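Only one protein chain is missing from this complex, and each of the others stays in its spot.
Every chain is named by a letter (A and B) in the order it is written, and numbering of its residues begins at 1.
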């Protein structure tokens, strides 16, 4: 079970900058979902819809909008209970933080620079000329190839590999097993028509506050830079190919893939298992539904679905029409009969 | 080549509990496919359809149903030759088992508990308060974050990472590079519309006999538990997001993805590259064909295909109708002409 820093509700409300209702001295001992909460737990409710669930919950306190009756429980009042709950959890949850310093079973190149407040954990490998910034945590079994730069307050989980010259800003999080800076998939064909490798000598830059999921691959550029911009969020098992530019605040959900040189502008959201062909641009704030496949540029703010992608309304109409298609073919044949057009025989109609 | 424990066919038949036909002293020296088998090899045939292949095979003995003539070869008679062959291979195949104990190049926290019969291999990292049960094998380069519990007779292959509080039952197998318990992909949006992380403080529980493929990711819950139930089988590069509940005996084939809070009930089969949107339920025994995309609850026992998913028969009819659609549009125009409806000009018909 996760462990928490016992905190007076009044102190928490003050830190969140939200008004408190009820006993300020009430002590938060944990957080939980409405279903699982016990008397020492803080929960949140989004709105009146959840008032019944709160009434039935064992929770001792709630973050809730002013409109929700908390049944006498002390409450932090918030117009954005989900956001304040996320902030509260970040304050309350205790995590084992490995101690600062270099674990004796780690290999650090003599010309690497590791900030004394950083942690390099067991069996990590820090290559030549690397740098690791203040308070960053490099978990066990992380490999930094030469010339990797890591900023301050980053967390690199176990098993990540960062190839040569990868550069991370501050507060970047890489989850277990992410592969950063592996060669892009670049080939041409030789005179005999065989695939011939195009050397991949560019690099990857991941800017401040970006987060990369477990087992995701962000490939180095062929020449130049593959860039993940500030606060972009990339989920597990996504692939970002060489020379992509993923904009600020972009959300790329699980198992999505961006082909080479795709530009995703700020704030776009690509749901799970989406894919793009290369050299195209997804406009700012665009939304691609799950499993969408994009073959051409997407205008800013567009909402697309399907493969090939269509605007949302057209996609809904088309999928609805598709479900009626077998019946429509029968109706078409009936009309042909009514007007004396010989119905095509099986096999004829494709001719 | 794999190595085998030379075994008298009679002994093997006895262990499988099946009747023997022919020489009980015949020695099985290996197992092979019908094409590759040599005179010391045991093969299996599913039924009469494969009798010709068996006749041509160099195999020395067979597991076969009573109806199949084995051409004088000694035979173990079985109503389920594939299942008995699988059991026979499990008995016969020899594997290098690393010796019990902790490799000198491994880091085990002083307050971790490792059963003396377990193996902790080179460069494994066993975090604070972890436990590893009897006869379990932790291969090289596995990282257990603090508070991980591993039951008996588990095998954790090289490169797996198990985040804090992950709990494994008995006989669980994790293949190379699986990422268990990484943060779920949970974000809300802050007052400026930027993605803001929801801390992921839940955990993953994987019950007895479950098996997780190479490079699969099973994310920890936001709050509470992501659960993989008894004997569930998850293939390579699948993603199971936060708070999912994968039922007993479920089969999840390669590169499939379950979005957050998906419930998959017992015995459902999801073929390769399927996907689900979050917060839905796949009923017991349902079957989703390869590449199916599910957007709503699936009834128990349903068979769905396609994206968006349709019942099997509707999908076959719809895909067949779709192939005839270009021709149907021509036929529609002909009918319009016949009844004096002006055929729409190019570009008009979408209006």
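Definition applied: a residue touches a chain if its C-beta (ideal position, glycine included) is under 8 Å from a C-beta of that chain, and two chains touch if they have at least 3 such contacts.
Since we're looking at a predicted model, the values are computed, not measured.
Screening B:146, B:199, B:267 or B:283 against the full complex identifies B:267 as the residue touching the chain left out.
Note on the undisplayed chain: of the listed residues A:165, A:209 or A:235, the one touching it is A:165. Across A:27, A:51, A:134 or A:223, the residue that sits in touch with the chain not pictured is A:223.
Within the whole complex, the absent chain has one touching residue among B:109, B:280 or B:319, and that is B:319.
Where subunit A meets the missing chain, the touching residues are 105, 107, 123, 125, 127-128, 141, 143, 145-146, 159, 161, 163-165, 177, 179, 182-183, 185, 187-191, 193-199, 201-203, 215, 217, 219, 223-224, 237, 239, 241, 255, 257, 259, 273, 275, 277, 293, 307-308, 310, 314, 317-318, 320-325, 327-328, 331-332, 334-335, 338-339. Mapped onto subunit B, contacts with the missing chain fall at residues 1-2, 31-33, 36, 80, 82-83, 85-86, 89-90, 93, 95-96, 103, 105, 121-123, 139-141, 157-159, 173, 175-177, 211, 213-215, 231, 233, 235-237, 249, 251, 253-255, 267, 272-273, 290-291, 307, 319, 322-323, 325-326, 328-329, 332, 335-336, 339-341, 344, 349-350.
FYI, only the chains that are shown with their structure count from here on.
Taking only C-alpha atoms, you rotate subunit A by 120 degrees to land it on subunit B; that is to the nearest 5.
The centroid of the Cα atoms in subunit A and the matching centroid in subunit B are 25 Å apart.
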